[in-house]
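For this view, one protein chain was removed and the others were kept in their places.
When the chains are written out, they are named A and B in that same order, and each has its own residue count from 1.
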Amino acid sequence: MTQSYYEASARERLAAVLDPSSFQEILPPSARVMSPHLRQLDTPAAFDDGIIVGEGRLDGQPVLAAAQEGGFMGGAVGEVHGAKLVGLLERALDTRPTAVLLLVESGGVRLHEANAGLIAVSEVMRAVLAVRGAGIPVIVLDGGQFGCFGGMGIVARLCDTVIISEEGRLGLSGPEVIETTCGVEEFDSRDRALVWRTVGGKHRTLLGEAGELVADATAAFRAAAIRALALTPDLSLEALEREHAALGQRIERFGECHDAVDIWRALGVEDPERLPLLEAADFNTVTAGKRA
Amino acid sequence: MDAKLLLEQLFPAGQRVDFDGQYFSGTGQTADGEVAVIGTTDAAAIGVELAFRIAGQVLEIVRSHPRRPILLLVDTQGQRLSRRDELLGINGYMAHLAKCIEVARRAGHRVIGLVYSQAVSGGFLASSMLADTCYALPEAEVRVMNLPAMSRITKIAVERLQDLSQLSPVFAPGVENYLRMGAIAELWQGDLADCLEKALAAAVGHDARRDRGLARQGRLLAGPVAERVRHGGV
């Protein structure tokens, strides 16, 4: 019986993705390191401020891991939440694990803590780059209800790879924000098919924004994360030049495309309208060699 | 402050900056040599093209002008809100820009951010906030989001947010709050060329923003909590 990654809590995901019973939490709930800002807004706080960080093993290798709990404030980043993540990343500089795993589920900056959240995200960005600069890969897993948006959407793309499920979403501004600001003609956030074609796992994988598409199963995420342990970060000028060329091509090739289906067709996918219906394994077979 | 006026004040010894729409780039003369300048005007909304262009300029500087300092003068209302930008992966373009700035820093280029007008959200995150050090003019506007929009999303009344803005630097838009929380090192006033010269000479090292936030009492937990996680036992 497969366990859905989407349905699982952050703690359940960590337990299922890492080697059994290998996870040891740092600053557990009993430490009560909570947000100092929510009480004055009459908003309930969580004992772990919505992020679990700690040490564990993946396929026997030492890793550091963090998991954001989407159920608490949409996984959004506040002062303490962000500091736990920064501290974990900086810990990697000291303990030099094989990799850092980020089980991301976040709407981005926690608006209730606005400025502190924004600065925290920026500090996370710097810390991710420092860890990768030290040769340690940072691997993102994205498959929760709240997706990975806002500043965390930028953080995710600073990492070595994003492993995403078809349920997963990855972007910057959420569809609702765009609809509220620009109108429903610009982006109908209730058109689920449209949302997933635009920011969902399958499109992100085809576009080259995500590294691998997996089924919505903790076992599938675990297997992909194990494969990703072999990654070596490359922040050389050459690597960035290559990325720059690819991103320039993306605008050239697809800048006039109205919908993801047009992009998929341009990538040589036959029957692109059928892609949303395919299971992950079939999707990967059909799109093999066609990704941007 | 108008960008052209700003450039005159920053570089009294001379500057050559080309403006193309909301984008500008070029060089300014200082006592110690040329400084590369990249910026935007008119509170530019940063979409894939603009993020890509700024990133390209950073790479060009790294390729062609070893160790030349880079001054980021990004005036932005934040990321462009459009379905097309999301479709094309704007978060990836922002991250790419961030990585290019990181490459520049690691290659020995001093990167200084100066918020001279607006700095908002994603646009801020992907540019000035990744500099070695970020500064601001006193009249600059810095924020995550405007209060009415924050009110809509959090479902907390605007009046409540406004009240709390008086008490805590956490919510209120404003350069003073970012100063107090450590994200902005100093405000530049008076002789801007002098401010720039001092900034270029200042030491760079680890990300000092948490330390500053604690020292200025704007962010009391970020530093200590990160330390506890970094060094704590399991």
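Simple rule for what comes next: a residue touches a chain if its C-beta (ideal position, glycine included) is under 8 Å from a C-beta of that chain, and two chains touch if they have at least 3 such contacts.
The definition used in the following text is that contacts and distances are computed from a predicted model.
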Open item on the list: Please identify the absent chain by the protein name in its UniProt record; candidates are "ATP-binding cassette domain-containing protein", "Carbohydrate ABC transporter permease", "Malonate decarboxylase acyl carrier protein" or "Menaquinol:cytochrome c reductase iron-sulfur subunit".
Closed with: "Malonate decarboxylase acyl carrier protein"
Task: Contact list for the unshown chain, restricted to visible chains - done: A
TODO: Could you tell me which of A:3, A:22 or A:43 touches the chain that is not displayed?
DONE: A:43
Open item on the list: Contact with the hidden chain only, please: which subunit A residues?
Closed with: 9, 11, 28-30, 39, 42-48, 50, 69, 71-72
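The rule is short, and it goes like this: only the chains that are shown with their structure count from here on.
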TODO: Sort out for me which residues of subunit A touch subunit B in the complex.
DONE: 24-27, 33, 36-37, 40-41, 53-55, 79-80, 82-84, 86-88, 90-91, 94, 109, 111-123, 125-127, 129, 133, 149-151, 153-158, 170-173, 175, 177-178, 180-182, 186-187, 198-199, 203-204, 207, 209, 235-237, 240-241, 243-244, 247-248, 250-251, 254-255, 257, 259-260, 263
Open item on the list: Which stretch or stretches of subunit B touch subunit A in the complex?
Closed with: 48-49, 52, 55-56, 59, 62-63, 79, 81-83, 85-96, 98-100, 102-103, 106-107, 121-122, 124-126, 129-130, 143-145, 150, 152-154, 156, 160, 164, 167-172, 177-178, 181-183, 207, 209-210, 213, 219-232, 234
